[in-house]
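Of the protein chains in this complex, all but one are displayed in their positions.
Then we have chain A:
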């Protein structure tokens, strides 16, 4: 019996790493993804997108949004690493999921993709608000662009727009340039000005506006021009990544395959940019790109190797840190020339750019300022698209000890001379005074 237990425990402890091969600091890429749908038809109509995810090794689990059995966590453990909400019209999630649960899911470091659409429910709008974007409040409003629309067979109402106003970041959108415009049909949103973390990835053209296409425009539309964001991303402070868009159909097979010609443009692309755009951005969302880690933070006096408990003023010291980037499968050295180190106490006393050896090791050396106090080694590396690196290490800097000052100062030799000659003079004087008659 005891043996059996032993075997059980041994096998569990061996299997445990494989059972939990989910998101972890070591392999930041997501593995288990929950996809919530309005109905299962989306599975087939958006199969190209899902298959692209599956082919990259993601374990997709499709559930109806109002399925009463769905849950994000069990026994305090999250069951998924990421959540895709392709359920724009859901009024109420099934199971234990609600807006607060989704917010907690994100706040504990998990990723989220939200696709709204025309007639998006209040619930989805609320999720958007929590993420720092405000969808157009008019439920039937769509983004209309009479100049930047996509040319199609029928004249239509210009709600199918072709946009190519991307954010300029290779980390988010991949190194390969997206040639074809993106087809978009759906609602627009504005990023909340109070939120400093949300970024517009795909903006509408200056001629776009958000209104109900079926009714006459009586009042000026609340959202106009490039203030309208079509696709936005958020990288939260805990590096959870979020994607919000107002169009579910931009993920669909039909948009993926369809050709696109932007109104007023002569070039006709055989295939829209949707597939490339959305696949690349999903790589970013699921941490296959732009995820940094810093390890082996070391600092020591020049000529020593051990980290001291505190420094003295005017010590020469060396600081090094290794920074790696996750490539989706392995950690590669992160190469940049703008990683800076601060030696900080209320304000940076030393600000130095770390030099890189192109193998991930960043190092520098400097002299501790002539100020004592509790300093911090701070690396605040916040670069568009990358996870924010924020390292801080507290280190006190003490003044000289009483016996670390110079014993004899050349400038003081006159004073030494004065003192000693005084002593000698006093001695001679006393002697003469006492013994001369």
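FYI, a contact is a pair of C-beta atoms (placed from the backbone, for glycine too) under 8 Å apart; a residue touches a chain by one contact, two chains touch by 3 or more; residues count from 1.
Convention: contacts and distances are computed from a predicted model.
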In UniProt, the chain not displayed here, chosen among "BZIP domain-containing protein", "SKP1-like protein 4", "dolichyl-diphosphooligosaccharide--protein glycotransferase" or "L-aspartate oxidase", goes by "dolichyl-diphosphooligosaccharide--protein glycotransferase"
Considering the complete complex, of A:90, A:106, A:141 or A:278, the missing chain is touched by A:106
Touch with the missing chain holds, among A:119, A:238 or A:267, for A:238
In the whole complex, of A:41, A:100, A:175 or A:194, the residue touching the missing chain would be A:194
Chain A positions in touch with the non-displayed chain are 103, 106-107, 130-132, 194-197, 234, 236-238, 240, 242, 310, 345-346, 372-376, 394, 396, 398-399, 401-402
